[in-house]
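Every protein chain of the complex appears in place save one, which is left out.
We call the chains A and B, going by the order they appear; numbering starts again at 1 in every chain.
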Amino acid sequence: MTAFSPRTDMLEAEPAVHLLPPRLDVSGLTKRFGGLVAVKDLSISIAPGEILGLIGPNGSGKSTAMKLIMGIEKPDAGVVRLDGTDLAGLPTHQIARAGIGIVFQHSRPLHRQTVLENIKLALLPDRLTRIFASRAIHDRAREIAERVGLGAVMQRRPGSLPFADLRRLELARAIARDPRVVLVDEPFAGLTAPELRSFSALIDDFRREGRAVLLVDHNVKGVSALVDRVVAMYLGEKIAEGSAGEVMRDPTVRRVYLGGSLETHVRDSAALQAAPVLLDVDAVSVFYGKAQALETVSLHVREGEFVSVVGLNGAGKSTLFNAISGLVRSTGAISWAGRNLAGLTPAAIARSGIVQCPETRELFGALSVQENLDLGGQHQPVSQTRDRLAWLFELFPILKSRRTQAARTLSGGEQQMLAIARALMMNPRLLILDEPTLGLAPVILEQLSLALGRLRETTPITVLLGEQNVTFALPHADRVYVLEQARIVWEGDPARFAAEAGAAYL
Amino acid sequence: MTLRTPWRTLVLGAIIVALGFLPLAASAYVLSVLTVAYYFAVYAMSWDLLFGFAGEVNFGPTFLIGLGAYAAGLLNNEGVPLWLCVIAGGVAALAGGVLLAVPALRLRGPYFGLVTLVAVLVLQQIVVIFASVTGGEIGLSVADVLSIDPGPNYWYAYGFMLVCGAILVTLSRSALGLILQASGQDAVEAAALGFNVAKHKMAAFCISAVFSGLAGGMVVFYMGTVSVDSVLDIAVGVQVIIAAVLGGRRTIVGAAFGAVFLILADELLRPLGQLNTFLVAAVALVTILFFPDGFMGLLARPGART
Partner (left out) sequence: MLALQILIDGFAISALYGLGAIGFTLIFGVSGVLNLSHGGIMVVAAITAWAVAGDLHAGTYIGSAAGIVAGLVMALATYGLVVRPIQRSSVIPRDETEIFVLTGTLLWGIMIQEAIAFFFTTNPITVVPMIGGVVNLAGVRVPNNEIMIAGICWLTIGLLWLLVNRTRAGRVLLAASINPRGLTLLGFELSTVYRSVWMIYGVLAGLAGVLLATFLGARSDNIGQLTASAFSIVVLGGLGSVSGSLIAAYVVGYLETLTAYLVAPTLRTIPALLLLVLVVYLRPQGLLGRR
């Protein structure tokens, strides 16, 4: 089974040329959070009836850009013109009334109201004096409910609805506002193939109605059939623009997403294959409310192996790791060194040898590097911690020079090293690393890669690495799983991955 | 949770009518307990509007009630006619509501709760400092009263509660109520739908304040006195919250039931002396632990909740 079948015919099609003036014209949009520049000088424009895809991994700034346009965050600089009028800096409700609508990634209906009442809300004017909604509003709400496919469940409350219907409700509320521009955040997350098709049709209707649409998503592939043009972002800046096909082939985009050329460093696989299975994940599923984040995922890791789980942001890697670490509830069976992990607290699981270094790192910002490391080693015998600390300072020399500094004053790369070092202080049997390279500069990636390589060659540690950056992950993998939209879609050794899957990964 | 099923509406209607006829049958004692309960119901319903519909927890509802009560009492002692005093009480509380709304719009969670508690403490101190005018801890008596007979007093209270209840319930079911709920539940989404959340929250504060203040004013002319213990006590405020939570948050009607229940329970347990407050507090604690949706939550049929 191959899940990678690029629809080259569609991607090569010429994007329609729009001669109309842009409906939404964003230029020079910038936002800083303290020292971090989340969005840097972003300029995009969308014509009426055009669908633009804004693509980027976590931390690329795409979500912040969307919030800036909608007024949920105030931009530090830049202009957001809607049909010529600059809306930048205005409060959200004024931007909404001016004609920009948004469909949030997470459904947030009013739980105590029916579907119909939720839609009616979106039709109400912003007045204090309205006591009764007019008949016209009532009728229009019904009309919209029918249009999005909620006609049968109009009188029900959101709590009783399936996930896809909740997403329809969000779309309905956006439609009710009759916006000139629609911002849609990750439209297809959690939807099945048939649901996806009906959603695409609804979004396509926006195009026919002459609205401008901005689709924000993690990856081009998912939205390529729908969008006219794509803008790719990384670390706050625009790195590519063009048709979906052009962007997917763009060398900068490929380097940022894949990391560059694919290399493998294979170890003695026979010995590894003979090792006992340490971690066995069997048909594990996870639901966040109604949304399915993981669908009957099965994998195993043998003692001493380095296993990579590759997948784009949002594929489910963090959910998988959190299920293993006991931080989220899951169905299915997870066994560790022969025993079932069900019923153990997350702290107990960590103490039993499965140590996770999550994407968010979870450092103690106000404490020093040394104190962070000490806490990591607190459950270990004192004699061992001293040696371990020395070894870690050798592995990550920069931490030694910063040992008295507060963790939050460290750079991104240094914080990542600290997080890994702190996890290693626990003397784990299985180290789970979740997207260690996210948002890091290439120079730091080099250092991390070196450190990981040394771990692989000089210690018996077992590692489960979750990464979007395949170039980083592959040289440190004995085996590879590919996770896509909550499912394992590919499994095999690195050499086969480079040959088969790599090209169509995006 | 709606009362749309005909059965429930009929029962409610029957209760309302029956209670109206009570003075013809009940003793003065029963009537006086219920009179207090009805005013308390208005306190609780106003609180529920602010909490349920704007998502703001007012830990010191007696700030608004006290403002209304003292304003009414003080003006009456200057010779202002009774009904004007009550209205003035509403206006004074309205000013207080605006004062509370300002930090509410900028503070999150526990901070705002503390502001509301501080407001009560400050008002208490002001009353005590200016004791020559306000009567200090002992309190103030007013010359006018609504009536000296328990029957008319009962009807004033009952009618007042019905009118306030009708207005508050209508508001909560109205389009404005829908917007208020959205503002309270999810301010970002409400803004994305084009609603000025600040404006609507301010409106909620004002509505809650006006009704609290009017009720406070009415109580002054029922009891003939106003004092810190009766209208400015933190404990009274806590009872208002308990009443609304016991009855069922965000239902308005539930708050009225909760208030009546609380006052009746307090009276029934009075022979136990010191322990009655303990018992009521204990019951309230158990309720919020195990039945956080209160009476209305228990009444709603299991399937109807989704």
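The rule we apply is simple: a contact is a pair of C-beta atoms (placed from the backbone, for glycine too) under 8 Å apart; a residue touches a chain by one contact, two chains touch by 3 or more.
Keep in mind that this is a model prediction, so the values were computed, not measured.
The chain that is not drawn here is touched, among residues A:Val37, A:Leu375, A:Ile398 or A:Ala498, by A:Leu375.
Interface note: of B:Ala28, B:Leu84, B:Val122 or B:Val163, the residue touching the hidden chain in the full complex is B:Val122. Of A:Ala348, A:Ala390 or A:Ala441, it is A:Ala348 that touches the chain left out of the display. Across the entire complex, the residue among A:Glu143, A:Glu362 or A:Glu446 in touch with the chain not shown is A:Glu362. Within subunit B, the residues in touch with the undisplayed chain are 57, 59, 102-103, 106-107, 109-111, 113-115, 117-118, 121-122, 125, 128-129, 234-235, 238, 241-242, 245, 273-275, 277-278, 281-282, 284-285, 288-293. Hidden from this view is one chain, which touches subunit A at 325, 327, 345-348, 350-351, 355-358, 362-367, 371, 374-376, 378-379, 422-423, 426.
The rule is simple: only the chains that are shown with their structure count from here on.
Residues 1, 170-171, 174-176, 178-179, 181-182, 185-186, 188-197, 199-200, 203, 250, 305-306 of subunit B are the ones touching subunit A in the complex.
If you check the complex, the residues on subunit A that touch subunit B are 70-72, 91-93, 96-97, 101-102, 104, 108, 110-113, 117, 120-122, 124, 126, 128-133, 156-157, 159-160, 173, 177.
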